[in-house]
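This report concerns only the one structure given below.
A single protein chain has been omitted from the complex, and every remaining protein chain is retained in its original position.
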Amino acid sequence: MDIGIIANPASGKDIRRLTARASVFDNQEKSAIVRRCIAGIEGLCPDANIHYYPDTHHITQAALAQSGLRSHPIDGEFTATAYDSTLAAHHLRDADVVISLGGDGTNRAIGKTLGDVPLVALSTGTNNAFPVFCEATTAGMAAALLAMGELPLDEVAPRTKALHVTFENGETDFALIDVVGTHDVFHGTRAILDPSRFVFAVLSVADPSKVGMTAIGGMLQVVGDEHDFGLMLSFPLNDAVSSMHQVYAPVAPGMVRPVRLNEFVKLQLGQSHSFNGATMLAFDGERERVLKSDESITVCVQRDGPRRVDVKACMESAVNSNADSCVGFKQVTKYAH
Amino acid sequence: MAEQRELTYIAAVAEASRTVLLEQENAFIAGEDVAGAGGVFGSYRGILDEFGDERIVDTPISEEGIIGLGVGAAATGLRPIVDIMFMDFMGECMDEIANQMAKMRYMFGGSASLPITVITMSGGGMNMAAQHSQSLEAWICHLPGLKVVAPSTPYDVKGLIISASRDDNPVFVVLNKLSLGNRGHVPEESYTVPLGEASVVREGSDVSIVTYSRMVGESISAANTLSENGIEAEVLDLRSLQPMDTEAIVASVKKTQRVVVVHEAVRFGGLGGEIAAQIQEDAFDYLDAPVARVGAPFSPVPFSPVLEQAYIPNAGRIVTEVNELLNAA
Partner (left out) sequence: MELNNEALLDIHHRMVRIRTFETEAGKLAEAGKIPGALHLYVGQEAVASGIMAHLSNDDWITSTHRGHGHLIAKGGEFGKMFAELFGRATGYCKGKGGSMHISNMDLGMLGANGIVGAGPPIAVGAAFSIKYRNVQNVAVTFFGDGASNEGSFHEAANMAALYKLPMLFVCENNGYGEYTPQANHQAIVDVADRAAGYGMPGVVVDGMDAVAVYEAADAAIERAKAGDGPSLLECKTYRFFDHVGVRGMGLSYRTDEELAEWQKRDPIHMFEARLAELDVLSKEDAVKIHESVLADVQEGIEFAENSPMPDPATLLEDVYA
């Protein structure tokens, strides 16, 4: 039973602590979250092998230090950049389950290479449309149950949607929740904050209960994980006198702003749409790549995002199941009775 | 003659502080327990009610931060009065005192002014033991860029605090906690006692007792005792320690030819050594005897009242020292 852990030390520290009121996740807290996960795993699955990303902040190492689980640092050429999560996920393609700590950005980096492995995505980021807020101990137990097998994978960890971006030169990129074009010209602090600079957006999900672009779209058209389509938004020029729609949306944690939009259109799975012109492309909330005036991209929604684990569904399924592999769990529940 | 207005030593601190805040709109007071509590010794009683919490600020127990606050505020145009509750706490803020406050003007080629007043409390006699009883004025006097005063009377307390607050340099006002209840004449109006000016508080012709702070009172008692035996001691209250009124010291030595320097601080390395050296440099030919020194022995301030009493210089020891000096001559 092989369980992967990728904790991103850089998540939850960007400028949105100043401009908005985003949560602060210091690295002690992240380490405590991993420690709670491990407690959940240890309780059910003491034979598990933990394969972890050896981050420079020693988040996971510190959490594993007091654990009896067998643990193995992932052997890769890590560079203390976002690419580390992608590389670590690549090494975990054969794991039974992977636990991530981060925000949308972290899970996007992981999602690029993780393939079909179920992902327990714990939120320690800023905009958290993809990962979930849940108790890490239980999340660890859910991961252990998954690693032991026989939970109905498609029910407790269905595949999410993903956005695929193709550049003219054939390069591709990938986002989980949103691809946004803005009028920014620098990467700067990476966060996208100013609605007056938005040009277009493509969303895999549009959820009015979240924050960021997904919430803006969600105010006009709800698009759930289960829907086989995404949503395209277009925004008026900054000085345009009229626009078709205006919504009040949480553009970042602690920051609600009026946002004007021209139109919103569904984009069916597999259907491509192209965009061109000088914009800054932001993937899952982070300014990432410059699109020059003579360049264009196509964006397409596919159902090939990571299998995101529904912790509640896992636990309920285990309780209701008679599977022998859940003996450990049942002992725990029996004891509780 | 109308009865003279009297205040206690500590009430003079409060009155001086109030005067400064009234006279200087850029003056404010900051320190531990100064606002809501009015100072643990009552130094600032009533200031918060009269001036509000912009002019008197309670700080965290962060002496380095407090001095830094004063330095930064003074360098940028304010005239802070900062309170370091016990002088013993200077260890917590010595970098901001020694390396920043004292040197900033010089290091900056004269472009910065630091009109800051530091009020602090020295001295033993209250069974506060080794970390709340010291007299560390020599530490500060050794640092070029700082001024130091150590008043002995309520009158001087008020006058020297007002002078300190008007000076464009950092001035330490070293108060004495056993003197807090002493009463003395204090005019209601604003007045100053000039920095760097000593005061002859008792005229005499046989011996000079050069002293400051609470030892002025002990020296006067000693002089009164000596007088019963026909010895007339002159008592010189230095009031300012940096700059020091060497001229007044020399003038007294010329008059009496014998000197005892008295301070509560530890004798070794204390200001007595500096004063003795200055007398030797400027009035050697007038001396009929070596300069004598009375100070605390070379030990931390003890706790037990019996031990502390044995430790702190007093009138009796001053009398003994004067008698020995006169007998030796």
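As written, the chains take the letters A and B, and residue 1 is the first residue of each chain.
Methods note: contacts are C-beta pairs under 8 Å (C-beta built on N, C-alpha and C of every residue); 3 or more make two chains touch, one makes a residue touch a chain.
None of these values were measured; they are calculated from a predicted model.
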| Omitted-chain contact residue, chosen from B:Asn169, B:Ser213 or B:Ser240 | B:Asn169
| Contact partner of the left-out chain, one of B:Gly70, B:Gly123, B:Gly217 or B:Pro313 | B:Gly70
| field | Touch criterion as defined above, residue of A:Thr189, A:Ser234 or A:Asn262 at the omitted chain | value | A:Thr189
| From the list A:Asn27, A:Thr60, A:Thr106 or A:Thr182, which touches the chain that is not on show? | A:Asn27
| request: Considering the whole complex rather than only what is displayed, give the residues of chain A touching the chain that is not shown. | output: 9-10, 13-15, 17-19, 24, 26-28, 56-58, 185-190, 290, 292
| field | chain B residues that touch the omitted chain in the full complex | value | 26, 28, 54, 57, 59-60, 62, 64-65, 67-78, 80, 95-96, 99-100, 104-115, 144-145, 147, 167-169
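The rule is simple: only the chains that are shown with their structure count from here on.
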| field | Inter-chain centre distance, chain A versus chain B - centres from mean C-alpha coordinates, in Å | value | 66
